[in-house]
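Please read through the structure below; I'll follow up with questions.
Note that one protein chain of the assembly has been removed; the remaining protein chains are unaltered in position.
A, B and C label the chains in the order they appear, each numbered from 1.
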Amino acid sequence: MDFLRRYRRDKVGAYFGAILLLLYGVALTAQWITPADPMAINLNEVFAPPSWRHWLGADQFGRDILSRVILATQVTVKITSAACIFAVLTGVTIGMFAGYRGGWVESAAMRATDMLLIFPIIMLAIVVVVVAGPTETGVIIALGLAQAPQFIRIARGVTLSVKEELYVEAAIAAGAGRAHILAHHIWPNISTPIIVQATLTLPVLVLNASALSYLGLGVQPPTPEWGQMLNEAKDHLITAPHLIVGPAAALVVFVLSANLVGDAVQETLNPKLKKQK
Amino acid sequence: MNADDTLLDVRRLRKYFPVRKGALQRRVAQIKAVDGVDLTIQYRETLGLVGESGCGKTTTGRTILRLIEPTEGSILFRGRTSDRDDGEAMIDVATATPAQVKLLRRDMQIIFQDPYSSLNPRMTIGEIAGEPLKIQGLMTRSEREALVLDLLRAVGLSPDHARRYPHEFSGGQRQRIGIARALALRPQLVVADEPVSALDVSIQAQVINLLQDLQEQFGLTYLFIAHDLSVVKHISNRVAVMYLGKIVELAATAELFGNPKHPYSEALMSAVPVADPDFKAQRILLQGDMPSPMNPPTGCHFHPRCRYAQDICRAEAPVYRAVGDSHFVSCHRADELSLRGLRSS
Amino acid sequence: MGDGAPLIEVKGLKVHFHTEDGVARAVDGVDFTIAPERTLGVVGESGCGKSVTARAVMGLIEPPGRIEQGEILLHLRDKVVDICRLDPRGREIRDIRGSEIAMIFQEPMTSLNPVFRIGDQIVEAILLHGGMGRSQAHERAIELLDAVGIPMPRQRFESFPHQLSGGMRQRAMIAMAMSCNPRLLIADEPTTALDVTIQAQVIDLMNALRRDFNTAIMFITHDLGVIAGMADDVVVMYSGKIVESAPVREIFHNPKHPYTQGLMNSIPSLAVWGARRLKAIDGVVPSPFAHQQGCRFAPRCSHAMEVCRARSPELLEAAPGHSAACFLHQAAP
Partner (left out) sequence: MTKLIVARLLFMGPAALLIVTFLFALFHLIPGDPAVMLAGDNAPRAVVDSIRQAYGFDQPLHVQYWRYVTKVLQGDLGISNYTRDPVIDSVFPRIVNTAQLAILSMLFAMTVSLLLGCISAMYWNRPLDKIVTVVSLLGICTPVFVSGLLAIYFFSIYLGWLPISGMSSWRHFILPVITLGALQAAMLTRMVRSCMVDALGKDYITTARAKGASEFLVVFKHALRNALLPIITLFGLGLGHTLGGSVVTETIFNWPGLGRLMVNSILTRDLPITQGAIFFFSMIFILVNLVVDLIYAWVDPRIRYD
């Protein structure tokens, strides 16, 4: 409650938070709110320009673009949320364990993470797609794995710093074992930075998911995805430039809102940062 | 002094920290943080341990509690070895099993310097003060809560503070909370590691008075670690002076300050600024800095900065020995030098 | 205080910090003077506004801090300037900083720039004001390093800050501050981060330098012992205000304000024998955000009267050269 109250002080964050909520609402109810069937091919309306019937026009198969954008929102939200959860779970588990255990386990985990961090996220995702195939699960694992190193680093970093806190030493001095310290001291301190990182990761995931699908390595047609729609639109850029408007706008607005919400969450949870910035 | 009054008897305690470097984490050197410390603490006394930063006083305190594993030496403590034990026998903390250590924790506790990092910001004051009881699995929840309220009262806080969080409190109040936590298990020995040095001047006195009152009330024994000589002199029955991992001098407070036998003690006392503009101390300025404990000087560790140093000091390490009634010193020239202490006025 | 023209006159200075949590009245009406070649000790606990006052004198108040009121008059050879009126990034104040007024800080670890050589940092200070060539400045820097007791100054010129010990770094800071013969040196807790034997070295050095350079010093500390050994005059600050001001002997032998008295009684002293119980001041230091009527010390004061809670006492002379902001020493209004 205190979080919401403080968050609302940030005007920009509040407005874009509302937009982001709206987009999530659209994603959750996509099946019911599309004005037309997003898959229905209608060869009479190929490249139809925007009109009352098709607000954003129709594509090369005469499918309603607005409906496809709405369905694509659902696809994107589903994939990125799953990838985010995947990244958080693997990252926190490995990071916390490595940080607390120390020794060679930590060195090995951190060497591997450093190696992964050298590679740009999109590259890692591409490599995983090579192995797992361009299926929905494949994309989720690809995006999630590519983000996991960030969470490993944060979880390990917090674990290491909390481990050095005097209150942990006080608990050890009272006879506490590893389980007590992980559960009562380290875990509660990890949650905040992880939530912050997760919100900051969300726009990156969205961008990478649509980049993969732009390259044809993401969700496969006919399921719509913004990147893939833009890729198709590119082939008709001369004849039907309006095809790019819908998916491009949806993508940029989503990413922008997610970014601003991420910044606002970070500032709300870490007031210290704000004083610096 | 009666041997039976000994609560803690530390012998030849050493703690060396390895310095690792490179990809393979090879050990390239070691920091001799504690390098052969002998001391005893009697029931209900306060032993002050003074020295400058890096002299190993904090490591000594932590090692005695086995928060840091000792490299060598024994830490004999009169404590319980099982749940039913009355704690009459001496047990070596250095070699105790994990289960024994957990039991010993009920008898030896610690108070920290930093009142900010020592309280978990996500726990209430009540939870913090009661945590040791929870960890030890003593008492039911309601018994614990009742005891916590008593503790808070004992350290001068109000019982309704129990539900609040650390950030609502000032440094001095936080230090009281830390003290309440240390007392929750009713320990015999409390290692107080610079408990007032992070506090404002006007608050220090409150906490010092509180520590003295609690000692009276609970029959506590303190190992009081500090760099501030005035505070140590005020609170301690006996004082040990540490330099570069070794105790260089140990004696009853009045004896040590009035009749120091080690040149370092003498210099340290003369360096302390006295709050009296007419007090014209003859400063003995030590040259240079304390050497690195990674690479201590030969012979007596203090000789490069000592104005009385002779050839023997550079060549041989002095023996830590008794020079008077319970006055121990580690200096080749202790008998011949006449050093200046603080005159009693 | 001393005869003749003062060096610095601070009048009615108020510095407030406008933060999200409210307005912190860090300095809330402060008056004092520093005479040439005298050392003024400023004592107070954390948050009393002593460091902010020092920064205001340097013209270094940055947002969210703001000088709300008052003037800081610096008496130059030919004119008097009010530092409060100068643009904090402007030419005029920059010509004063470093050359007329220099400053050293509490943390010698962080106040030197880690990526530049010690010597070059001193040379920079000289070049900014000195009117010297680079090679001359280089020689001067080595002289200064020698003067502050850094062994092998020629080699140490080439060192980076991380290669020196804390005490040596503070000496290097002092060398930099003294490089242009400032008329006032502001020392903000310069020995607090140092060990007691190193602190003694640095104090000894500062005492020697002030004789050699004829510099006035504004020495800020919470340590009464250090003040007793260094200061000519003392002001005691509490919660953004000066509560007492007097020559050093007066302050220590005849403290008038209950807060000053409380401080004196609450510290254990090496000079006192026998285990007396310390007389602690009850309560906590007030938050600078709290706006409170009357004397700020009243809630902790054992002599507090009704008037203390109603009105804020002014800093008035209670004896010749000795002022206190306390109704105990003022005729009832």
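By our rule, contacts are C-beta pairs under 8 Å (C-beta built on N, C-alpha and C of every residue); 3 or more make two chains touch, one makes a residue touch a chain.
What you are looking at is a predicted structure, and each value in this text was computed from that prediction instead of being measured.
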Given C:Thr110, C:Gln155 or C:Gln293, the one touching the chain that is not displayed: C:Thr110
Residue in contact with the excluded chain [from A:Pro49, A:Gly102 or A:Pro120]: A:Pro120
Omitted-chain contact residue, chosen from A:Leu160, A:Leu182, A:Ile195 or A:Ala248: A:Ala248
Residue among C:Arg66, C:His162 or C:Arg277 touching the omitted chain: C:His162
Hidden partner chain, touching residue among A:Thr76, A:Ser210 or A:Thr268: A:Ser210
Touch residues of chain C, complete complex, unshown partner: 58, 60, 63, 89, 94-99, 102-103, 105, 107, 110-116, 124-125, 128-129, 160, 162-163, 173, 176
Residues of chain A (touch criterion as defined above) contacting the omitted chain: 115, 118-123, 126-127, 129-131, 133, 203, 207, 210-211, 214-217, 227, 230-231, 233-234, 237-238, 241, 244, 248, 251-252, 255-256, 259-260, 276-277
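As a convention for this text, only the chains that are shown with their structure count from here on.
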Rounded Å distance between chain A and chain C, as computed from the means of their C-alpha atoms: 52
Between chain C and chain B, distance of the C-alpha-averaged centres to the nearest whole Å: 33
Partner chain A, residues of chain B touching it in the complex: 25, 65, 67, 101-103, 105-106, 108-110, 112, 114, 117-120, 122-123, 128, 131-132, 135-136, 178, 181-182, 184-185
Of all residues in chain B, those that touch chain C in their complex: 52-53, 170, 172-173, 200-206, 208-209, 212, 227, 229-231, 233-235, 254, 257, 267-279, 283, 285-286, 289-290, 342, 344-345
For the chain C and chain B complex, residues of the former touching the latter: 45-46, 165, 167-168, 195-201, 203-204, 222-229, 248-249, 252, 262-271, 273, 275, 277-282, 284-285
